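Let me give you the structure first, and then I'll get to my questions.
Note that one protein chain is taken out, while the other chains of the complex remain in position.
On to subunit A.
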Amino acid sequence: MTTSDEPDQEPVAPQLVRPYVITNGRNLLGDHEFSLITLVTAAEDISRTGNLDPEKRRLLELCSGGYLSVAEIVGHSHLPVGVVKILLSDLTEEGYLFTRAPIPAAKLVDRHILEEVLNGLQARFG
(Lines give C-alpha, C1' and ligand atoms only; values in the text may rest on other atoms or scores of the structure.)
Protein backbone atom coordinates (compact mmCIF):
# COMPACT_ATOMS: atom_id res chain seq x y z
CA MET A 1 0.00 0.00 0.00
CA THR A 2 1.16 3.47 -0.73
CA THR A 3 0.43 4.96 2.63
CA SER A 4 1.91 2.36 4.95
CA ASP A 5 5.55 3.33 4.57
CA GLU A 6 5.05 6.88 5.72
CA PRO A 7 3.80 8.25 8.99
CA ASP A 8 0.43 9.91 8.67
CA GLN A 9 0.71 13.60 9.08
CA GLU A 10 -3.01 14.18 9.05
CA PRO A 11 -5.58 11.93 10.61
CA VAL A 12 -7.92 12.54 7.66
CA ALA A 13 -7.92 10.38 4.54
CA PRO A 14 -4.20 9.85 3.98
CA GLN A 15 -5.07 7.78 0.92
CA LEU A 16 -6.47 10.93 -0.62
CA VAL A 17 -3.47 13.09 0.18
CA ARG A 18 -0.86 10.70 -1.08
CA PRO A 19 -2.11 10.21 -4.66
CA TYR A 20 -2.51 13.96 -4.93
CA VAL A 21 1.20 14.29 -4.21
CA ILE A 22 2.23 11.57 -6.65
CA THR A 23 0.30 13.10 -9.52
CA ASN A 24 1.39 16.66 -8.80
CA GLY A 25 -2.07 17.71 -7.86
CA ARG A 26 -3.81 16.81 -11.06
CA ASN A 27 -7.46 15.88 -11.05
CA LEU A 28 -7.96 12.17 -10.46
CA LEU A 29 -11.45 11.93 -11.83
CA GLY A 30 -11.13 13.56 -15.23
CA ASP A 31 -11.25 11.84 -18.61
CA HIS A 32 -8.17 9.84 -19.39
CA GLU A 33 -7.16 8.14 -22.54
CA PHE A 34 -6.54 4.93 -20.64
CA SER A 35 -9.31 2.46 -20.02
CA LEU A 36 -8.98 -0.47 -17.65
CA ILE A 37 -8.43 -2.81 -20.59
CA THR A 38 -5.89 -0.74 -22.48
CA LEU A 39 -2.86 -3.01 -22.93
CA VAL A 40 0.49 -1.54 -21.93
CA THR A 41 4.15 -2.56 -22.12
CA ALA A 42 7.53 -0.92 -21.56
CA ALA A 43 9.53 0.29 -24.53
CA GLU A 44 12.53 -1.87 -25.41
CA ASP A 45 15.19 0.81 -25.32
CA ILE A 46 14.73 2.81 -22.18
CA SER A 47 17.49 5.17 -21.15
CA ARG A 48 17.70 7.92 -18.56
CA THR A 49 15.36 6.44 -15.97
CA GLY A 50 17.34 7.84 -13.08
CA ASN A 51 15.18 10.87 -12.56
CA LEU A 52 11.83 9.04 -12.60
CA ASP A 53 9.59 9.17 -9.52
CA PRO A 54 9.72 5.97 -7.50
CA GLU A 55 6.07 5.29 -8.35
CA LYS A 56 6.67 5.67 -12.07
CA ARG A 57 9.76 3.50 -11.81
CA ARG A 58 7.72 0.83 -10.11
CA LEU A 59 5.05 0.91 -12.79
CA LEU A 60 7.71 0.74 -15.49
CA GLU A 61 9.19 -2.31 -13.79
CA LEU A 62 5.78 -3.96 -13.72
CA CYS A 63 5.37 -3.27 -17.42
CA SER A 64 8.75 -4.46 -18.57
CA GLY A 65 8.01 -8.20 -18.82
CA GLY A 66 5.39 -7.94 -21.58
CA TYR A 67 1.89 -6.62 -22.10
CA LEU A 68 -0.55 -6.17 -19.20
CA SER A 69 -3.90 -4.41 -19.01
CA VAL A 70 -4.19 -1.19 -17.03
CA ALA A 71 -6.43 -3.12 -14.61
CA GLU A 72 -3.66 -5.65 -13.97
CA ILE A 73 -1.12 -2.89 -13.42
CA VAL A 74 -3.52 -1.38 -10.89
CA GLY A 75 -3.99 -4.76 -9.21
CA HIS A 76 -0.27 -5.48 -8.93
CA SER A 77 0.73 -1.97 -7.89
CA HIS A 78 -2.02 -1.52 -5.24
CA LEU A 79 -2.40 2.10 -6.34
CA PRO A 80 -5.82 3.61 -7.05
CA VAL A 81 -7.09 3.42 -10.63
CA GLY A 82 -7.07 7.18 -11.21
CA VAL A 83 -3.46 7.52 -10.08
CA VAL A 84 -2.23 4.66 -12.23
CA LYS A 85 -3.96 6.07 -15.31
CA ILE A 86 -2.27 9.43 -14.87
CA LEU A 87 1.17 7.96 -14.26
CA LEU A 88 0.85 5.60 -17.24
CA SER A 89 -0.31 8.45 -19.40
CA ASP A 90 2.79 10.45 -18.43
CA LEU A 91 5.09 7.50 -19.01
CA THR A 92 3.58 6.97 -22.45
CA GLU A 93 4.00 10.61 -23.40
CA GLU A 94 7.58 10.47 -22.20
CA GLY A 95 8.20 7.47 -24.48
CA TYR A 96 8.71 4.83 -21.80
CA LEU A 97 5.55 2.85 -22.59
CA PHE A 98 3.65 1.55 -25.59
CA THR A 99 -0.08 0.89 -25.58
CA ARG A 100 -2.58 -1.13 -27.53
CA ALA A 101 -5.80 0.79 -27.36
CA PRO A 102 -9.06 -1.07 -26.75
CA ILE A 103 -11.17 -1.75 -29.81
CA PRO A 104 -13.64 0.90 -30.90
CA ALA A 105 -17.23 -0.20 -30.37
CA ALA A 106 -18.12 -0.45 -34.04
CA LYS A 107 -20.66 -3.14 -34.76
CA LEU A 108 -18.69 -4.90 -37.42
CA VAL A 109 -15.76 -5.18 -35.09
CA ASP A 110 -18.00 -6.50 -32.31
CA ARG A 111 -19.24 -9.25 -34.58
CA HIS A 112 -15.73 -10.56 -35.11
CA ILE A 113 -14.85 -10.22 -31.48
CA LEU A 114 -17.95 -12.03 -30.28
CA GLU A 115 -17.19 -14.85 -32.66
CA GLU A 116 -13.66 -15.06 -31.36
CA VAL A 117 -14.82 -14.96 -27.74
CA LEU A 118 -17.33 -17.73 -28.40
CA ASN A 119 -14.82 -19.90 -30.23
CA GLY A 120 -12.29 -19.36 -27.50
CA LEU A 121 -14.71 -20.29 -24.72
CA GLN A 122 -15.88 -23.38 -26.57
CA ALA A 123 -12.37 -24.51 -27.37
CA ARG A 124 -11.32 -24.12 -23.78
CA PHE A 125 -14.34 -25.25 -21.82
CA GLY A 126 -16.74 -26.85 -24.31
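Annotations
The rule is short, and it goes like this: contacts are C-beta pairs under 8 Å (C-beta built on N, C-alpha and C of every residue); 3 or more make two chains touch, one makes a residue touch a chain; residues count from 1.
As a working rule, contacts and distances are computed from a predicted model.
Think of the chain that is not pictured: of "sn-glycerol-3-phosphate transport system permease protein UgpE", "Carbon monoxide dehydrogenase medium chain", "Helicase Helix-turn-helix domain-containing protein" or "ATP/GTP-binding protein", UniProt labels it "ATP/GTP-binding protein". For subunit A, the residues touching the chain absent from view are 13, 15-16, 19, 28-29, 35-39, 42, 44, 46-47, 49, 58, 60-62, 64-69, 71-72, 74-76, 78, 80-82, 100, 102-103, 105, 107, 110-111, 113-126.
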